[in-house]
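Yeah, one chain of the complex is gone here, protein chain that is, but the others are all in their spots.
Going by the order they are written in, the chains are A and B; count residues from 1 in each one.
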Amino acid sequence: MMQPGLYHILFISTALFFIGVYGFLTRKNLVTMLMSIELVLNSVNLNFIAFNKYLWPHKMDGLFFTLFIIAIAAAEAAVAIAIIINLYRSHNSINVENAEELKY
Amino acid sequence: MNLLLIILAPLLTALAVLVCRNKEQVKWTALAGSLAQLILAFLLYFAFRHEKESGEPAQMLFQQDYALFKNPNIHFHIGVDGISVAMILLTAFVVIAGVLVSWNIEKMTKEFYFLLILLALGAYGFFISLDLFVLFFFLEISVIPKYLLIGVWGSGKKEYSANKLALMLMGGSALILVGILGLYFSSGGSFNILQLANTNIPGSTQNYIFPLLFAGFGVFTALFPLHTWVPDGHSSAPTAGSMFLAGISMKLGGYGCLRVAAYLLPEGMKEYANIIIVLSAIAILYGAFATMMQKDLKYINAYSSISHVGFSILGIAMLTQTAVTGAVMQMISHGLMTALFFAVIGMIYDRTHTRMVAEMGGLMRMLPFISTVFFIVGLCSLGLPGLSGFVAEMTVFMGSWENTGAFYKIATIAAAMSIVVTAVYILRAIGQTVMGPVKKESFLSLPDAKWNEKLAAIILLAGILAIGVAPGWLNDLLRPETEQFMHKILGVK
Partner (left out) sequence: MPAIIYILIPFLPLAGFVLLGLFGKKYFKSASGWIGTLLMLVSFILAVYVAYDYFSATSIFPRNVPVKYTWLVFSENISIDMGVLQDPISMMMIVVVTFISLMVHIYSLGYMKGEERYPTYYSFLSLFTFSMLGLVLASNLFQTYIFWELVGVSSFLLIGYYYDKPSAVAAAKKAFIVTRFADLGFLIGILVIANTSDTLDYNTLIATLTSTGSEQASSAAASTFLGASALTWGTALIFIGGAGKSAMFPLHIWLPDAMEGPTPVSALIHAATMVVAGVYLVARLFPIFSINTPAVLDIVGWVGAISAVFAAIIACTQTDIKRILAYSTMSQIGYMMFALGVAGYGGESGLGYTASMFHLFTHAMFKALLFLGAGVVIHYVHSNDMKDMGGLRKKMPVTHITFLIACLAIAGIPPFAGFFSKEEILLAAYNGNTIIYWIALITSGLTAFYMFRLYFSIFWNKPYQADHHSGHKSEGGWIMLFPLLVLALGAAGSGFIPFGKYINTDGIPLESHFHLQFSILPVALGLAGIFMAMWLYKKQNNRPEKLAASLNGFYKAAYHKFYIDEIYLFVTKKIIFNLIGRPAAWFDKNVVDGLVNLAGNTTTAVSESIKKLQSGRIQQYAIYFLFGAIGLAILFIYIWK
C-alpha cells in the first residue's frame, strides 16, 4: 500500500479549505457558516501537522500550533454560538441575510 | 508683569462660568472676567511702555519659558512686543463688548459664555506665544468655539455656514501645521520664534514653506480668494460671534502672516510679495464692489471686511516700515470698527427683526443712539479723519507709495480707489436704514439701546476715537517693532 505523501495531505487540506470557504460564502444559516469556518480551521491544522511531519520531523512547533488552534476554535465556537443565540433572540432568525443592520 | 495672568484671567472666567448656577450669575461672572481682562490689558500696556521707556533692549518683554517636551522640542514660551500688546488690547476691548451685547441670550447661556471666553482665551494665548507649537495650539482652541457658536446659536443656514467656516479654517490650520513642521525640521529642531528668526533657512526652503504658512493664515484673515467663509460665517453667527470672528479671529490670521510667515521667512516674503500685493489689491477693490451689491447688512459688513482686511495684507506685502505699521494699525482699527458694526447690526436686528436694508428706513427717529453709532462706525469704515480707519489707511498708503516702481504705485492707486467705492456702499446703507422715511408702522415704537448695548458701543467707540483723534500712542507702540521687523526682512543691521 502506498504511503500518503505530503502532496496528498496538502491536496486534502486545500480541498477542505475551499469547501469551507465555499460554505462560508454561500450558506445563509449562521450555524452552517460557523461549521464552514471550522472546516477552514481544520484544513490549516492539517497543513501544520503535515509540514511538521514531513519537513521538520524533529520539531514540535506544528503540533503546538495545532493544539492552540483547536483550543481557540473551541472558544471561538462558544462565542459565535452565543452571538448566534442572541441574534436569534432579537431577530427570530439565524439567517445571515437578516443580520445586516450594521452598515452605512 | 506676569504674562500668565493674561491667559489665566480668561481661563478662570471660563471655569467660573461653568460652575455658575443661573443665568444672572453667568452673565455677571463673564462681565467681571472680561473687565478683569481689559484691566490686565491696560496694565500690560502701561507696564510695557514703562519697560520700553526705561530702555529695556530686549525684543520680547516679560518672557517666561517652560519646557513641555524634550523631543519634539516644545516649550511653553511666552512674551510680548508692541504688536502683541496692541493686539491684546484689541482683544480685551472686543471681548467685553461681545459679553455686553450678548446680555439677552436665552438659549444655553452658560455654554454660550463659556465658548465666548474660550475663544478669547485662544486669541490671548495666540498673541503671547513665542513657540510655534503653542501658538498653533491656541489657534486651534479659538477655532472650535466658532463652530459651536454659529452652529448652535446662529441663524439662517447656520449648519452650512458653521461647516464651511470650520472646514476652511481647519484647512488653513492644516497648511499652517505643515508649514510649522517644515520650519521645525529645516531649522534643525526649534519651534522658538526668537531662535528661528536668527536661523538661516535657505532661500529655496523658504520659498516652499512660505506659501503654506501665508495661505494658511490667509484663510484666517480672509485673503482673496480664500475668503468665502467670511460672508456666510458672519451672516449666520450670533452678534457676539460675528464680533469675535471679525474683530479677533481675522486678526489672528493677520498677526500670523506678519509674525510667523513674513518675519520668519523673509526670503519667501520677498519672493511672493508681488503676488500678494496683486491679490490684496484685488481683494480691496473686489470686496468693495461686491459689497455695493449686497442687500443684507451683515453681508455688507462681511464683504467690506474683506476689502478692509486687504489693506493690512497690502501693507505687509509692501514691505516698508510705514506700510507695515499701517497694516497693524489697520488690523486694530478694523477689529474695533467691525466689531462695533456687527454689534450695531445686531441691535438693529433685535428690534426690527430684519437685516434687509430695503426694509428699514428712518431709524434715526426711533433709535437715535443706535443710529448715531451706526453712522459713526460707517464713517469710520469709509475712512473719515478723526476715526481709526483713516489713520490706518493713510499710513498704509503713505508707506506703499514709498516704494519706487510703477507696479507699487498702481497697486496703491487701485487700493485708494476703494475709498470712493466704500463711500458709495456705506452711504447707501446709511441712507436707506438710518435716514429716509420710516417704512413700517410697527417700527415707530421701537425702543432705543439699553444700558448694556450703550456701554458696549461706547467702549468700542472709545477705542476707535483713541486711535483716530490721537494716533501717536499707537504709532509709538508699533514703530520700534516694525523697524526691527524691516531690519530682519531687508537684512539691514
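Everything below uses one rule, namely that a residue touches a chain if its C-beta (ideal position, glycine included) is under 8 Å from a C-beta of that chain, and two chains touch if they have at least 3 such contacts.
Bear in mind the structure is a predicted one, so any value in this text is a computation, not a measurement.
Among B:8, B:170 or B:398, the one in contact with the hidden chain is B:398. Shown as candidates are B:25, B:63 or B:228; the residue that touches the absent chain is B:228. Between the chain not shown and the residues B:10, B:33, B:125 or B:362, the one that touches is B:362. The missing chain lies against chain B, touching residues 163-164, 167-168, 224-225, 227-229, 231, 286, 289-290, 292-294, 303, 321-322, 362, 364-365, 368, 379, 382-386, 390-391, 394-395, 397-399, 401-402, 406, 412-413, 416-417, 419-420, 423-424, 427-428, 431, 434-438, 470-472, 475, 479. The chain not displayed touches chain A at residues 21, 24-26, 33, 96-97, 99-104.
Here, only the chains that are shown with their structure count from here on.
Distance between chain A and chain B, defined via averaged C-alpha coordinates, is recorded as 65 Å.
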